[in-house]
Structure formats: structure tokens, C-alpha cells
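Encoded as C-alpha cells, here's the structure I'll be asking about.
Note that one protein chain is taken out, while the other chains of the complex remain in position.
Now for subunit A:
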Amino acid sequence: MSAVLGALVLLPALSGAALLVAGRGADRVAGPLAVAVTAAGVVVAALVAGTRPLLSVPFLGIVEGGDLRLVVDGLSAVLVVLVAGIALLVTVFAVADLPADAARGRFFGYLLLFVAAMLATVTAATLPTLLLAWEVMGATSYALIGYHWDEPGKLAAGTRAFVTTRAGDLGLYVAAGAALAATGSLVLADLDTADGGWADVAAAGVLVAALGKSAQLPFSAWLSAAMQGPSPVSALLHSATMVAAGGYLLIRMQPLLASTGWAATAAAWAGALTALVLGAVAVAQSDLKQLLAASTAAQIGFVVLAAGVGATAGGTAQLVAHAAVKAGLFVAAGAWLTALGTKNLADLRGAARRYPGIGAAATVAALALAGVPPLSLWATKDEVLAGVDRTALHIVGLAAAAVSAVYAGRILAVVLARPAGDEAFDEEEPGTRRVPALTTVVAGVLAVFAAGLGVLALPAMAEELKAVLDVEGEPSPGPGELLLSGALALVALGLTVAVVRTRPAVMEQLSRGPLASWAGLGRLLSPRPAMAVGRALAVVDDQLIDRAVMGVALGARRLAGMASRADDSVLDGAVSGVAAATRRTAAGSARIDTGVVDGAVRATARAFRRAGTAARRPQTGLLHQYYAQAVVGLGFLLVLLLVVR
């Protein structure tokens, strides 16, 4: 069965690479091929989820766990099916949504590579495998976000996403080293047994990597930039993949986090605060895709919280349900953007009524996002919160749940409203004024899952999920808690709709506040400090280090020049002295005087001429320098001899 597991990753990887190599020549076949490959991927995923195979390929040596190893356990089985399913639906959506003249070969090539990397991430069993898949996913996301590279700012958004997530990835490099130091192996599961200082280092590394990938605080702002990507990319990256990978990793490494104590608490708080703060950011957005992006970080925050408090089943259920909900909403947002040419909330007024099919799907998904019973996120969120013991954390979690009803309400209040007729269309791009049937079907399927995955919280299904994940005995919410959160969601939703309808000025004000610009989180990711350091060091490099070296060289040349001058005058002086002495005995004193003076003058002139030549022609200077070097070298040798003997 390990061949099937290999096929799960290699099938999309190889077809993606082939599409990229073929380039524009493959544009026509790219779409159908990608659908076929992702459809086959769903079948293969179901197969491996059932059979739980293991695959190991030699990669690095010396230590245990250097191989490329894929293993499917309970958690991986759930994720593999989820990723494959969403990948298929998004691919179908992309085929319908991309313009006819798009570079489809490149798009689907990177898309398939990305899917392969995500599938490898959720099945990786060793650190080299995980890091390989993890970073390739980041790089392909760069290419996907910057897909329209010829439009200004698009590739810069990709750069920001890649550099931010890589800042987090550094944690995984450190964690790998710590794993080797602590356990002598690079097998992921061995980290569960690590203890001592290296376990702390590994946990910190994993935590940072996951927070970066999942756009949790303080890394959240890359998600805002990532919205520059095409809608299908947003639907894929911000539902079941990429941002989900961080949540997955934390759930997978939960024993390690728990063993250190502090790391689990830190994860829990990071998740809860992200859910609250990014929820508030989402409320203040005036752009639908930005709103959805912020809400993604917030919803994944519940997954991170779950990993922190050890609610594995709840976290997994939340991850799955959120994937369906958010993919559905991004498909709707993308469909409206293509049809109406805008993603501005104010201009999307009544969008759901214009296109009822996709409108219905979006409404269901948004209600699920709000946490309205009996839809999916209502139940899964409570599943997570049931695991939270600490009161403060619980309150933050509940508040965040209420906030999610507010931003979902904002969407609903706008898109379900009657069109006022003054909406500005075609702001981003010329709209097609139609939603392809295929898109509606995809959104419909996602909406069904968004509604139906609530069954994961039914006691029977919840126990089943816990058995699959091998975590029997985790707490489930009681009826009281479920009622409370359901009521909270309904009240918050109702209030929001009322406020948006009756007092639009409140929303206006919000969208001018600091929350609208992602609470200044973007500034944390600014490259300016690094650039400034770079420039400063470059100046030191040029002006100080290089100057010093040149100074030494110049000094050596001067020294050589002086030596040559001394050489000339002393030698010449001596020679003329001897000559003079001989002549003195032979002739009169008057002639001797002129001879000496003449000789000295001539010598000085010659010395000056030589020095001038030396300064003009480097080659001559070079010769002198060799003498100096030889002297220095001999001196070294002498010292060495003295020391050795």
C-alpha cells in the first residue's frame, strides 16, 4: 500500500511539474488535467485513510529519521481526505473562474505542486520530510499569490507571505536540531518523549513555525497581503491548506507542547487572542476578501487554542468544518468578484439576491461561520471550548465566538439586503455579470458540508472521531454550553444585522479606525529595519573594512618606496663617497666638492624619479611589495622556528 501513499503526493507533484515545464503550451489541457488529478487524489486519499500505510525513502543519512517518511495515522487520515476534497472542489472552481486567456499551465502547475506539498505535510513522519513539504508549500504559495506578477504589487504580496512564513519556519530548523540533540533522531513522534532544555527549544521552534504559517499573532498581516492572489488561491490557501497547516502541526505536536507546560499555555493564549483580535479586525474590514482573511486567522485561532488545551478532537473538527465554511465563502466572494468586478462590501449590497444560487450557498456558509445552531462551527467551537479549564481563557474564547457572529452578520446584512442601485461595479476588474453553473455547484457542495459537519459534535459522531484520533476521553460540551453559545451567536448576529441596517455610520466609523488596517500588524513585518541594518553594514564594509585593507596595502607600498629611496641614497652616497675619496687623492679639493654635491643631487633626483614611477605604476609598486612580503614572511618563519624549537 505504500505505493498508493507515494502516489498521493507524487501524482499531483509530477503532473504539476510537467505543467510548469510545458508552460503556455499546456494551457488548454491544464484545467482538465488538474481536475482529473485532484479527483484521482480524492480516491487515493480515501484509500490511504482506510489502509493507513507507511512509506520510507532514503534521503539523509547518519541519523535515524533522516529518511523521507510518510505515515497515515488517524489525524493524518482525516486531514488527507479533507485536503484532497477541498483541492478537487477548488480546482473545479478555478477552471470555471479563471479568464479564458489566463496562463493556466502555470496556475494549475503551481496549484498541484502546492496540493502535493500540503498532502506531504499532513503525512510527514520525520522532520526533513515535514520541513521539505512545509517550505515547498510556502514557496508555491508565493507563486500562486503572485500569479498576476505583471500587475504592480502582486508579487510583493507573495514575497511578504513567503518571507513572513519563512520567519516562522526558522523555528522548525531549530526544532530539528533540538530533536537531534534531545533524542538522537529526527523522527517526529520521538519528540513526544523528549525532555529537558532541548524539549523546550523544540517546542518553541514548533510553536513559532505554526504561528507563522497559521497567521496567528503576531504574524497575521501576511494574510492580508495574500488576498492579492486570485480567488481560487484564496479559497485553497485559507481554508484547508497553508493556514490550516500550522493548526495541524500544533495538534500533531500536542504531547510535546504539553510536556513543557509553558508551550501549551502559550499556544492556547496565542490562539484565543488571535481569535478575538483578528475577529475584531474582521469586523472593521470594508473589503469582503479582507474580512474573510481576518476571520480565517481568527477561526484557526480556535484550532490553536484547542491544541494548547489538549482538545485534539475539537481542534480537528474545527479545522475540518472551518475548511468547508471558508472555502465556500471564498468561492462566493470570488464568483462575485468575477461577475460584478468588485469585492468592496458596500458595492456587494444585494449580491446574494442577484445570483440566488451562489447567494444561498454563501448564506448558509456565513450562518455557519456565525456559529448559528445547528450548523457546523457552532458545534465544533463548543467542542474546543469544552476542553478549556481556565476561566479567563474560556471567557476570551466565548467573546471571540460572539465576535465571529458579528463579522458573519456584517456579510449577511450586506449581501442579503435589497440592492440600492447605487453600487459601483467593475472597480477591480471588468465583471462578466454571470456566475458559471460550475461555480454554483461547488459552492453548493461546500455549503452542504458547512452545514452538515455539525454532526461531528453529536455525541455518537464525536466519540467516533475521538476513536479515529485515538484520544478517547476528551471532554465534550454539555447541553447547557451548547445552548449558551448558540444563543450568544444568534443574539450577536441579530444585533449586528440590526445595527448595519439602521446605523450604517457605525460601520463607517469602524472602517476608518486602526482595526481596519489590521491593527498595525503589518508594521511588525516591515522589511525596513533589516534594510537599514544592511545599508549600515554595507557602509562599514566599504568604508571601514575595505579601506583598512587598502590602507595596509598603501602603507606597505609607502614603506617599500621609502626603503627604495633609502636604498638609493645610502648606496649611491657610499659609492659617490668612495669615488670622491679616490678622486680626492688624485685631484684638487675644488673638483672634489663639486663631485660630492653633484653626486648627491643626482642621487636625490634619481630617488625622486623612482618614487614617482613607483607611485604611478602599480607594477613597480608590486615588486617592492614582494620584497616587503618576503621580509614579513621570513620574520614569521623565524618566530615559528623559535617557538617550535
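Definition applied: a residue touches a chain if its C-beta (ideal position, glycine included) is under 8 Å from a C-beta of that chain, and two chains touch if they have at least 3 such contacts; residues count from 1.
What we mean here is this: contacts and distances are computed from a predicted model.
Undergrad: UniProt protein name for the omitted subunit, picking from "NADH-quinone oxidoreductase subunit M", "2Fe-2S iron-sulfur cluster-binding protein", "Glycerol dehydratase reactivase beta/small subunit family protein" or "Xanthine dehydrogenase family protein subunit M"?
TA: Going by UniProt, the chain not displayed is called "NADH-quinone oxidoreductase subunit M".
Undergrad: Kindly state which of the options A:A156, A:A399, A:V468 or A:L524 is in contact with the chain not pictured.
TA: A:A156
Undergrad: Where the complex has a chain not shown, which of A:V43, A:V506 or A:L537 is the residue touching it?
TA: Result: among the candidates, A:L537 touches the missing chain.
Undergrad: Please pick, from A:D389, A:E508, A:D546 or A:D567, the residue that touches the omitted chain in the full complex.
TA: The one listed residue touching the chain not shown is A:D546.
Undergrad: In the full complex, which residues of subunit A touch the absent chain?
TA: These residues of subunit A touch the chain that is not shown: 23, 58-63, 127-128, 131-136, 139, 142, 149-150, 152, 155-156, 158-159, 162-163, 166-167, 170, 173-174, 176-178, 180-181, 184, 186, 198, 201, 527, 530-531, 533-535, 537-538, 541, 545-546, 549, 553, 618, 622, 625, 629, 633, 636-637, 640-641, 643-644.
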